[in-house]
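Worksheet: one structure, shown below.
A single protein chain has been removed from this complex, and every other one stays in its place.
Lettered A, B and C in written order, each chain numbered from 1.
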Amino acid sequence: MVRVLLFGKLRDVAGWREKTCTPDPATLSALKALICADDPALSRALAAPGVQAAVDRVLARDDSPLNEGSEVAFMPAMSGG
Amino acid sequence: MVRVLLFGKLRDVAGWREKTCTPDPATLSALKALICADDPALSRALAAPGVQAAVDRVLARDDSPLNEGSEVAFMPAMSGG
Amino acid sequence: MIRLTDQSFDPGGELNDFCRGRSQAGAVASFLGIARRDGGEGLELEAYPGFTESEIARIAESASERFSLQDVSIIHRVGRITPGEPIVLVLTASAHRREAFEACDYLMDYLKSRAPFWKKEHGPDGEHWIEPTARDLGDVARWD
Partner (left out) sequence: MIRLTDQSFDPGGELNDFCRGRSQAGAVASFLGIARRDGGEGLELEAYPGFTESEIARIAESASERFSLQDVSIIHRVGRITPGEPIVLVLTASAHRREAFEACDYLMDYLKSRAPFWKKEHGPDGEHWIEPTARDLGDVARWD
């Protein structure tokens, strides 16, 4: 089981904020394929410039491995201040 | 009559803070000669880099004319903040 | 000190707290961002609790080293913010004013486009998400 979090406009695009995926996908890109399977809008949004992912609160790349219980966050372009 | 003010270390060098000079010197350089006549240390201090003069609260040069009642200030290198 | 808060805060009180007893550092620079009225009815700022604080702490540490800071403090609002309210306050203390200024500038550039916050504007024509401007991206690239 991995826990998936969406932030900012990704949440508006997908219509959900948090989801658990099971069985575990092996990598970040496998997880992306899973959550985008029936959501082409989310697929496009995740491919937009500036989108980053964190696995267990560390910035990650598509080939980053996932573990049982991992928390994966997809984050669009950041803007604070 | 012109009123002469010294600031910062010029005052310590000369040993006075304010003085009136009469009869009126015609220019700033004439006034300098007058107040330095018997004070070579002040003469040297006025020639130091960064020293500026103001006549009636406007920055002035050696050939700036003085008027009856003018207020002349001699100011060493400035440093606030 | 890094603090996220969903409550309004008192910039002057924070500045005074930051300066109390600080007679070694001669220089304290600050930046305060205020929610503008042209943003319509206000802003909504989302963070990633835990991750946002640790990412800001990481950059604050890099600023401390890079600019020889004696101290740094960052307070950032999350949640709904009404126009006129403070959004962010960055405070830096250093022995020299140039370092204090540059560190504050650096931290703000980072917060604007690389810290995990997402900002939604509630404008007259509805809501929209705000992304860093070209100027924001250029500003932060100065430090790379």
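The working rule: a contact is a pair of C-beta atoms (placed from the backbone, for glycine too) under 8 Å apart; a residue touches a chain by one contact, two chains touch by 3 or more.
For clarity, every value in this text was computed on a predicted model and none was experimentally measured.
Wait, the hidden chain, what does it touch out of the ones we have here?
Counting the whole assembly, the omitted chain is in touch with B, C.
Out of C:L4, C:A25, C:A60 or C:I130, point to the residue that touches the absent chain in the complete complex.
C:A25
To test your reading of the contact rule: which positions on chain C touch the chain that is missing from view?
10-16, 19, 21-38, 83-84, 86, 95, 97-98, 100-101, 104-105, 108, 112, 139
So that we can see where the missing chain sits, which residues of chain B does it touch?
Against the left-out chain, chain B lists 5, 7-9, 12, 50, 54, 57, 73, 75-81.
One rule holds for everything that comes next: only the chains that are shown with their structure count from here on.
Measuring from the mean C-alpha position of chain A to the mean C-alpha position of chain B, what distance in angstrom results?
Comparing mean C-alpha positions, chain B is 74 Å from chain A.
Report the inter-centroid distance (CA atoms only) between chain B and chain C in whole Å.
49
Can you pull out the residues of chain C that are in contact with at least two other chains?
As it turns out, chain C has no residue touching two or more other chains.
Of all residues in chain A, which are in touch with two or more distinct other chains?
Answer for chain A, listing residues that touch two or more other chains: there are none.
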